[in-house]
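Got a structure for you, written out below as structure tokens; questions coming shortly.
A single protein chain has been omitted; all remaining protein chains appear in their positions.
Read from first to last, the chains carry the letters A, B and C; within each, the first residue is number 1.
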Amino acid sequence: MIRYIIRRLLWMIPVALGVAVIVFTLMTFCPSDAAEIILGSNATEEDKEILRDSMGLNDPFFVRLGDFLTDTFIRFDFGKSWVTKADIKTSILERMPRTFVLTVSTLAISVLVGIPLGIIAAINQGKLGDNMCMAFALAGISIPNFWLALLLVILFSVKLKLLPPMGIGGLEYYILPAIAGCTNGIASLARQTRSSMLEVIRSDYITTARAKGVKEFDVITKHALKNALIPIITVVGTHFGRLLGGMMIIETIFSIPGMGTLIITAVNTRDLPVVQVGSIILAIVFSFCMLIVDLLYAAVDPRIKAQYESMGKRRVKHG
Amino acid sequence: MAELEKNAGHFLEVKDLTVEYFTKEKVVHAVNSVSFSLEKGKTLGLVGETGAGKTSIAKSILRILPDVGARIVGGEVLLDGVDLIALPEKEMRGIRGNKISMIFQDPMTALNPVQRVGDQIAEVIALHNEGKKDEFKRRAQEMLELVGIPRERYSEYPHQFSGGMKQRVIIAIALACNPALLLADEPTTALDVTIQAQVLRLIGQLRDKLGTSMILITHDMGVVATYCDNVAVVYAGGIVESGTREQIFDHPSHPYTVGLFGAIPNMNEDEEWLHPIDGLPPDPSNLPKGCAFRPRCKYATERCGEGPIEMAETPDGHQCRCCNLEAVIKGEKAK
Amino acid sequence: MNRKLRAILAMLLVCGMLLGTLAACSGPDDQPDTPTTPSNPDTPGSDGQEPAGSKIIEKLDVGSTTLWETLTPFRNTSAQFSTFVRHIYDRLAVRTVTGEYVPQAAKSWEVADDGVTYHIALYENITDSQGNHITADDIVWIIEENMSRGLKPCFNKVDHVEKTGDYTFDIVMKQNIVDMLPMVLYSTYVFSRAAFEASPDEFATSLVSTSPYEVTDFVAGSHITFTLRDDYWQSEDLIDPALANNVKVLTYHYITEASQQQIGLETGTINAMGSMSATSVQNFEGNDDYVMVNGPSSNGIQLFFSGADSKVVANDVNLRLAICYALDIDGIIAAAYSGYAEPMHDVVPRTNVGYLPKWDNEEYFSYNVDLAKEYLAKSNYNNEELTLLALTSANRLAQMIQSYLGAIGIQLKLNVCDAAQWSSSQTDGNNYDLVLAPIGNGLVNLWSNRFDSNAYANGDATSRKDQTLTDMLYSTWTNEGFTEENIDAVHKYIMDNCYGYGVVLPLVTAVYDAKLNITHAVITDSGDVDMAASIYG
Partner (left out) sequence: MAEKKSRGKGSGNSEFKTILKQLSYNKLAMLGAIIFVLELLLVLLAPVISPYNYEEMDTTAIRQTSSAEHLFGTDDLGRDILSRVLYAGRYSITMGIFSTLLAAALGMVIGSIAGYFGGWVDNVIMRFLDIIQSLPGLLLSIVLSAVLGPGYINTILALSVNGIPGQARLLRAEMLKVRGNEYIEASQSINCTKLRVIASHMIPNSISPMIVQATMGVANMIIMASSLSFIGLGVQPPAPEWGAMLSYSREFIRSSPHMAIFPGLAIALTVLSLNLMGDGLRDALDPKLRR
């Protein structure tokens, strides 16, 4: 098992390298002039020329790519943002925790609400409970979350004056953003839980459990749910990826200075170093979470754990 | 749990048990007023084609019919005089796995794939007994050894066991609480022949050792011959013939039973062709009036189609639901 | 299994949410009917009359749309003119709303007779929050460091700096251009060199500066909190009223989302919101819990015509005139800016140094459809599709221009793009026929950027090569040549040839809580309200 984990951790380096190269190449096609961004539109042409030379922007592509990769991966010097001159490493270290707290709390709400909804829907299939849960799930998917975010702010902050409308501070600042962000998660989790629970409830070992005299509640939570977890965990994993992206919107609305707002402002102002390093960090965090998801598979299903141990060499794909 | 007082009646008595499955379009009459009884320590064989309702009978005794669409419409199941159908769910749970337990047909899917084998045995012990966890674990390990599995494999998972080994674990689970009645639903059908004999011998030994009475569901006459004291032949949701093993094997009197025996190739004669019963079992959602076997019966008469057929006594004293008994017995002798 | 019920329930939920929007967010009481030009409760700027002493406010939260990601002094020009910058660093001199420069750390500066050397004298008693004493050595080093890092274009115009005394030094400029040296003074942040070199991250997060305020809490991208120091080096009476500090604890919150700006004010998260967008401001019209103060922005919105020969509009003055007369400025102000803008009378806004007040009462392309059609007929335009390059922030204006030109028969395609994309394509006339640009901060600055034929590779900012105009510019923007008739001559030349057209000067509006009871709101050079310097009753 440990060998598998080490292999997966080692694998993250080429992924990060791959992301770095892809984003770097993509951004070089960006129709924008770094000197223009830094010096502003009032600078004359020769001012910009001096700056371009000093930053080595006129070197050929591969030289710049080489510099960038050695800086980032060997010297871990992420350099400074072109626009704000802030050291990228400090701003990321400061912002990553906030995005992480927001994403994890949104994911937690999605799991804590989505899965029970799915189970309730599966248990009384066809009856009212099922229709109510699934109606909520369908509604959750169809509403764009930035629109819902504004509704929530108006309702809870302006009208009821219960929660702060924006900014960062104690935990209460994260409640509204998390709720706004999780409707999509609740919806997809509830639907997935329902369909995989329905499949599991019909299988033989559930009848065996009932024949043993196990309480219906335990049959559902212990026996059925544990077996239905694999596809549910897959949805949680893929949803975590979408969340990291979706949080950008929620962060902008609630003016939470997280990775999302950092990257959006960087993209809008073509602040390439920030976009590149930000993408790499997000990609690493994302693949790290995917590793955790795969480990969850092994924890839940011994057959998969056995495959990991015996395989060791080739990664088992779940998707 | 109320102490079951011994009364003069049978250990287990099933009276007019009727079970129906509901779907939006149609109603399936799986079991139609089945009655039989079982003495303490004895084994009853339920024999019949697949889809005849044998499994539904067993599941309704244990009341684990899938609640979506299945319902016990009528009848009683008396265990030591207590009607299980009327019992509240909480008390019925006390009986399941403790007083009555069940072995299932397909061992490959009957065990929870993500739970350790030993834990699945310990779970049923813990449910019905007081005491500490490791005491349950010790008893579960004893059960494992009882069914011939080394104690060390307690913490392995079902996917590490072969079909036969899994069935042994299921047997261990079923007998862990030393139940009074064991329902075995075609325990060896899914296994290959060599393993079948071993598993059946194991069930037989444990049954004799623990004195458990058993209902053995099968479509294999050989199994009935070696392991069952009494036999009941089930056809289209009803019992068409019942009696002791000797009575049924020596004097099969219901045309369907006769047909069943005819379908078994005889070892000491080189028969050219087997004699399958022609036609197919009736559709359980619209059963023909009168005797369900009439369309496929050689001895069918007008009377068979008129109304419900009563159980009749055969010359050697066992029950048979046929109104044209003499003709069948005469026809049988002529052969 | 009645699953149809599920779909109907889902739709009910969605519609319920929508009706919730209608009910939940009816704006603060009244609905704006036709936007009226906003009344301004107080004459802006410190125009001489001595305001009475102000009450000191304990705590104030102000919303802002400009972001300082880090507090390092050596930075580029982004957000260099935002209001809170003066709380972070003192500067040698500060520009006020009238455009003239007021001394702060520099006591005085005068030009020598060669027109390029400036003698600058510092105050002798400048100390920073750690007590370090600031001398000419620090300032000379700071200016040289700025020049070498090449982050602010104004420092590229400095030839060299030399210390002449403990508190005096000379700055020698490369060219004799008016308004260039004051820009250098305005862009030089004052701090102690020793403290800077001792700081682990060049003051990025832990700042030691001479400003009257200390940064007590700074979260990049969220907020910055200033607390008034009691040991500020400058004596009370020498502080210019525009730089007064009447608030003890002042927090600037970074809020970009327009609706959140309104919500912040309503929930009291912020007591004031600087430079609020025109569309959000009108929700507070006629609501006497809030006071609205507007000042002209330092940047107007101008329309420039491409001078590249490949473009039909380059050498067809009639077509350019037709376009200018076809725009209904009042309609644009009413719709696109909800009334919070002013018409312009030259390519440069009236708040800029060099603007002649007499232009205000001259006729400047007033809306006249028939005249526009007349010029169009005279021009040799036959239905080619012209392209207008514009920033996303000006997309409402662009769409209105498109429909007005459509009305007189000119086909216009919009190329609306974000700041970075716009800035990389706006300096080459071949990329567009017309370009909408927000240009300002100084007549000279605008001329040198837009009309100097030697500024870019293929001519001026729109790739036009007009040597006569360039010569006129060179002679006018020197200290001696900066006379009224020279400036007027350039104004007339540009108007007659219709190279550029000042479309509209947006008003920057600040909204604050009426309970603050501000008797005199101080407006900064960028049109925002300086809450610290304002007088509280």
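Assume a contact is a pair of C-beta atoms (placed from the backbone, for glycine too) under 8 Å apart; a residue touches a chain by one contact, two chains touch by 3 or more.
Everything numeric here is computed off the predicted structure, so don't read it as measured data.
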Problem set entry | Omitted chain - touching chains that are shown | A, C
Problem set entry | Residue among C:102, C:312 or C:400 that touches the chain left out of view | C:400
Problem set entry | Residue of C:219, C:239, C:317 or C:334 in touch with the missing chain, whole complex considered | C:334
Exercise. Please identify, in ascending order, the residues of chain C that touch the omitted chain?
Worked result: 3-4, 6-7, 10-11, 14-15, 18, 21-22, 25-28, 31-32, 257-259, 262-263, 277, 279-280, 282-283, 331, 334-336, 338, 392, 395-396, 398-400, 402-403, 406, 414, 416-418, 421
Seminar exercise, completed: Note that chain A touches the absent chain at residues 14-15, 18-19, 22-23, 26-27, 29-31, 138-139, 141-144, 146-147, 150, 154, 241-246, 248-249, 252, 263-264, 267-268, 270, 275, 279, 282-283, 286-287, 290, 317, 319
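As a working rule, only the chains that are shown with their structure count from here on.
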For this session: By CA centroids, point me to the most central chain in this structure.
Result: A
For this session: Find the chain most remote from chain C, comparing centres computed as mean CA coordinates.
Result: B
Seminar exercise, completed: Busiest interface, counting C-beta pairs, is A-C
For this session: Between chain A and chain B, tell me the centre distance in angstrom, where each centre is the average of that chain's C-alpha atoms.
Result: 54
Exercise. Could you state the distance in Å from the CA-based centre of chain A to that of chain C?
Worked result: 37
Exercise. Residues of chain C that touch two or more other chains: which are they?
Worked result: 1
Problem set entry | Residues of chain B touching chain A in the complex | 59, 62, 64, 66, 68, 93-98, 101-102, 104, 106, 109-115, 123-124, 127-128, 157, 159, 170, 173
For this session: State the interface residues of chain C toward chain A in the complex, per the touch definition above.
Result: 1-3, 5-10, 12-14, 17, 20-21, 24-25, 67-70, 72, 74-78, 150-153, 156, 201, 204-205, 219-223, 253-257, 259-260, 263-264, 266-267, 269, 418-421, 423-427, 437, 439, 441, 445, 448-449, 455-457
Problem set entry | In the complex with chain C, residue positions of chain A that touch it | 30-33, 36-45, 47, 50-51, 54, 81, 83-87, 90-91, 94-95, 125-126, 130-132, 134-136, 138-139, 142-143, 148, 150-151, 153-155, 157-159, 161, 164-168, 252-257, 261-262, 265, 268-270
